[in-house]
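Here it is, the structure, as structure tokens.
The complex appears here without one of its protein chains, the remainder shown in place.
So, subunit A:
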Amino acid sequence: SPPLPHSDTSSDEGERRDEQEKHKEKMGKKTLADVIQEMKTFLWNSEKRECMGRTAQSWGLILLFYLIFYMFLAGMFSFCIYGLLLTLSPYTPTYRDRVSPPGVMIRPYLHGFTIAFNVSEPSTWTPYVNSMHHFLQAYDDNVQEEKNIECPAGQYFVQDGTESEEKKACQFKRSQLQNCSGIEDPTFGYSTGQPCILLKMNRIIGYRPGYGTPVSVNCAIQKGNESALKSVDFYPGNGTFDLMYYPYYGKLTHVNYTSPLVALHFTDVKKNDFVPIQCRLNGEGIVNNVTNDRFLGRIIFTLSIGM
């Protein structure tokens, strides 16, 4: 009959197992030197003349393969992009649904929408004034007269003809901004605590704002005491964007196009306080109340004029 398990033999065997396991553990643990040696062999195995597990020939082949593979991919990708560009018109993007209705921006723009200065300290407002002057250079009367034509006001300036034909742009002279033109008062009112702010509607190719009725601008306190903003003057006209400046035909053909502006002259704003102001565009097709986009058809900025 087979040997029966005695309790003592089994414990013997148990001990032997333990020993073996200990031995195995010892074998399993590599010293740091071993690891470094292994790494060295991996990086350069002089015996087999292998670098990182491959011979020079093997590396050559694999690199060649990937060179060809990636060159093929790059070629195919370029070809696809080329094909894509062929389908695009250079004058008008295929879709304009994401860029319209138009957004609104202001000048001066010094990274941020808080215009804070102290009348008595010119250094606090000169940057704003410089920004305005710089921006308005393109609107200098002589530049406009030289490059652009006078258009009949009150109607869209539609230019028929082929798409590739160069389009004419209508004059928007700096002088139209009157008190905010910076011609009579080169400080745009900043030195007197009555700052001018220019409002610009984003350009969209082919867009006709207001569908025949000019878009106008109004400004109000965004929240808080209404009396903080007593009066605003709008130039030109009553703060409207004249139809003749639209539609825009795109950078390529409408080279000298200058966006029409509306100047806001804050003649009586509460001083020494942060006054949040929201200016909206009003007109048919204009959207100015989307929560997510606070620059769509409106703009919010803060005036803080110290005396």
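In this text, contacts are C-beta pairs under 8 Å (C-beta built on N, C-alpha and C of every residue); 3 or more make two chains touch, one makes a residue touch a chain; residues count from 1.
Note that contacts and distances are computed from a predicted model.
Here one chain is missing from view; checked against "NADH:ubiquinone reductase (H(+)-translocating)", "Sodium/potassium-transporting ATPase subunit alpha", "ER membrane protein complex subunit 1" or "COMD2 protein", UniProt names that protein "Sodium/potassium-transporting ATPase subunit alpha". Summary of contacts with the chain left out: across A:Val143, A:Ile183 or A:Leu252, the touching residue is A:Leu252. Note that of A:Leu88, A:Ile149 or A:Ala220, the residue touching the chain absent from this view is A:Leu88. Among A:Cys51, A:Ala138 or A:Ile205, the one in contact with the hidden chain is A:Ile205.
In the full complex, subunit A makes contact with the omitted chain through residues 1-7, 9-10, 13-14, 17, 20-21, 61-62, 65-66, 69-70, 73, 76-77, 80-81, 84-85, 88, 91-96, 98-99, 102-105, 109, 111-113, 200, 202-205, 248, 250-252, 254, 257, 290, 292-296, 299.
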